[in-house]
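Only a single protein chain was left out; the remaining protein chains are all shown in position.
Chain naming follows the written order as A and B, and within any one chain the residues start at number 1.
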Amino acid sequence: MTGPKTGIHRETRMTKYLTTTALALSMMGTAVMAEPVKVGMITTLSGGGASLGIDTRDGFMLAVEEAGNADLEVVIEDDQREPEVAVQLSDKMIQSEEVDVLTGIVWSNLAMAVVPGAVRQGKFYLSTNAAPSQLAGKGCHENYFSVSYQNDNLHEAAGQYATDEGFGSMFIMAPNYPAGQDSLSGFKRFYEGEVASEVYTQLGQTDYAAEIAQIRDSGADALFFFLPGGMGISFMKQWAEAGIDMPVVGPAFSFSQDILPAIGEAAIGVKNTAQWSKDIDNAANAHFVEAFEAKYDRLPSLYAAQGYDTAQLLLSAMDKADVSDADAFREALRAAEFDSVRGKFSFGPNQHPVQDIYVREVVKEGEVLTNHIVGTAMTDRGDAYADECKM
Amino acid sequence: MSMILLIEQLLNGLQSGLMLFLMAAGLTLVFGVMGLINLAHGSLYMVGAFACAGVAAATGSFWLGLAASIAAAAAAGAIVEVAVIRRLYARDHLDQVLATFALILIFSEGTRWLYGSFPLYLNVPPSLSGSVTLPGGIQYSLFRLAIIGAGLAVAAGLFLLIGKTRIGVQVRAGEADREMIAALGVDIRRLYTLVFALGAALAGMAGALVGTIQSVQVGMGEPVLILAFVVIVIGGIGSIKGALIGALLVGVTDTMGRVLLPSAFALVMETSAATSMGAALASMAIYILMAMVLIVKPGGLFGARA
Partner (left out) sequence: MSAVEITAPGRRAGRMGRAQIVNVALALGLVGFGLGAWATGETFLITLATKVAILGIAGAGLNLVLGFGGLVSFGHAAYFGLGGYASGILAHHALNYTPMFEWPFVFEGSTSMPVIWITAMLVGALAALLIGALSLRTTGVYFIMITLAFGQMIFYFAISWPAYGGEDGLPIYVRNGFPGLNTLDPIQFFGLACAVLFAVLGVTAMLVRSRFGLALQAARQNRQRLMAVGIRPGGVLLVAFVISGAITALAGALYADLNRFVSPSMLSWHLSGELLVFLILGGTGRLFAPLAGAGLYIVLEHLLGGVSDHWQFFFGLMLLGVVLFARGGVIGFLAGGKRNG
């Protein structure tokens, strides 16, 4: 990258950096040349859960390559799903790479470690996935945007769906960690029936025989569960083996394209909620699905779609404003004028999406397992925390 | 809670305990005979699962996959023993921990290199899928029953092998006195490779069986490894009988803890807090069990040496 200020940056320390930027800005005035934007992507590329980070990266980079914008530079680093590593990478990106925008974190606990510090140092953070409640409510920040959802959204939609279907009693289950606890409370926020039983499993648990026996014994009308990653694969396979005739509802995480092949036919027929599906009917989505498949030789997952939309949002803002003019750039992001693969997309007051959330069903298309939309659970859903956000 | 549910949960505990035994048997043999701590045992479990998934996908036969898992893990074990482990027998435990820790990194990242980061597909063969009704009206997964059967058969076979065969005599002699057995003209290097490969094969088989009902992915071996260590420490390192009893104790404690603790807490506090609290305590239950056993018997239940 050969920006006009690179030479100066190398010699200055962080404290001086801010003032030199301001100085350079005022000297440049209304420069004709567009300001280059440097993006730091921190995501999980190795260890457990790497498939999510890889899809996020591939979706994001697809949009970047399609745009061919020479002013956009992306640095990608692997956080190994370790919060400490993520913090150190963000320090490195802010302090030595001098990025303008950070993005890419998959997990809420890593986001909580990185985002508050990064936005306080004046960087923009665009979330491709994790959007914990703390950052949507009291801890919201003008430089923090979630392009995916608010974490509770898909669980809320599942609760709404269970209500709409008239399930009188539900067995609900999630791992015992903050995202799991948020999941069950999100579900209960919109579920009007009776909770037959509420079970917390161990994080990283792989055997669910004990829980399945409890579910069978509970006599509930349907099951809601949130078990991301390998936990969901294990559970669904064991669930299918148990042969219990009970409808299953869950957020999309356990049924996204990256893990469906590993679950196999056990997943067919399961209803899951998501703000995106590969069969949403709009031109941007049709193009995205085709281009992703052509480039990477696999179907895109929810994470890939979120990565793609995040890059599109960023590119749309770059067309309108210079990143060095933080206020203008922020306004441009807020406007969210890009063709989302979700169709309509806008930001609420706390800079989290306002969007429709669909009910999908796992189906087999030829030899491939995938999801089809079967209904809409919520329309123009914002989130439960926007009121607490004072921006 | 109904009696039937309780019995079903006991079966679940038995099943997970027997799979732990397959893992723990190899670990405890290797420690008993060669005096080696092998952290990379979980990697052999992963090798077995990946081999099974790979072969089952290529041939369409789960059984070929299962055979491949045993063969691949045994081969990987033998290669690792000859190339690396052999140099560690004379070293202290610290060096062994470190070297096998390095092996975990190599195995995990190597597997990811070969297979990518996405979990693999491996499912129950049609002949064993679905569930059966046991006496008393318990609905139970056929595959889990088969696992229980396989686990019991391997345990019996192992006891026969150690107790009745020539190799078993050598192994027991090796546990008692390592120098002596070499002096008796037994090819000690071959015996060590054989024992290591046997342990690896058992781990690989466990990986394939458990991978079938759980998920086949990189890093799957590590949680099981820690559990297997808990098992052999409770049972007494070097003792096959200890490994079996330790494994069953851990399997049942873990399963019953998960089921009973949340409902126990619900008697005294509000439901949400109780389930969360109970789950927290349940996740610690087996470590508490292990600490208690070691405090009472510092050498484990059936430990030959402390």
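Assume a contact is a pair of C-beta atoms (placed from the backbone, for glycine too) under 8 Å apart; a residue touches a chain by one contact, two chains touch by 3 or more.
Model, not experiment: these values are computed from the prediction.
Undergrad: I'm checking contacts with the chain that's been left out. Which of B:Asn123, B:Thr193 or B:Ser283 qualifies?
TA: B:Ser283
Undergrad: Return the single residue from B:Ile104, B:Ala203, B:Val216 or B:Leu244 that touches the missing chain.
TA: Final answer for the missing-chain contact: B:Ile104.
Undergrad: For the chain that's not shown, point to the residue among A:Glu84, A:Glu293, A:Glu331 or A:Asp387 touching it.
TA: Once the missing chain is taken into account, the touching residue is A:Glu84.
Undergrad: Touching the missing chain, which residues of subunit B?
TA: Here the touching residues of subunit B are 31, 37, 84, 87-88, 90-95, 97-99, 101-106, 108-110, 112-113, 226, 229-230, 233, 237, 276, 279-280, 283-284, 287-288, 290-291, 294-295, 298-300, 303, 306.
Undergrad: Just the residue numbers, please: which parts of subunit A touch the chain that's not shown?
TA: Looking at subunit A, the ones touching the missing chain are residues 10-15, 45-46, 77-78, 82-84, 87-88, 91-92, 95-96, 108-109, 112-113, 116-117, 120, 132, 176-179, 181, 202-203.
By our rule, only the chains that are shown with their structure count from here on.
Undergrad: Go ahead and note the Å separation of the Cα centroids belonging to subunit A and subunit B.
TA: 36
Undergrad: Write out the stretch or stretches of subunit A touching subunit B in their complex.
TA: 45-48, 50-51, 54, 176, 181, 184, 198-202, 204, 206-207, 209-211, 213-214, 216-217, 230, 233-234, 237-238, 241-243, 258-259, 261-266
Undergrad: For the complex, give me every residue of subunit B touching subunit A.
TA: Subunit B reaches subunit A through residues 1-2, 5, 8-9, 12, 15-16, 109, 112, 117-121, 123-124, 129-131, 139, 141-144, 210, 212-220, 223, 255, 258-259, 262, 271-272, 275-276, 278-280, 282-283.
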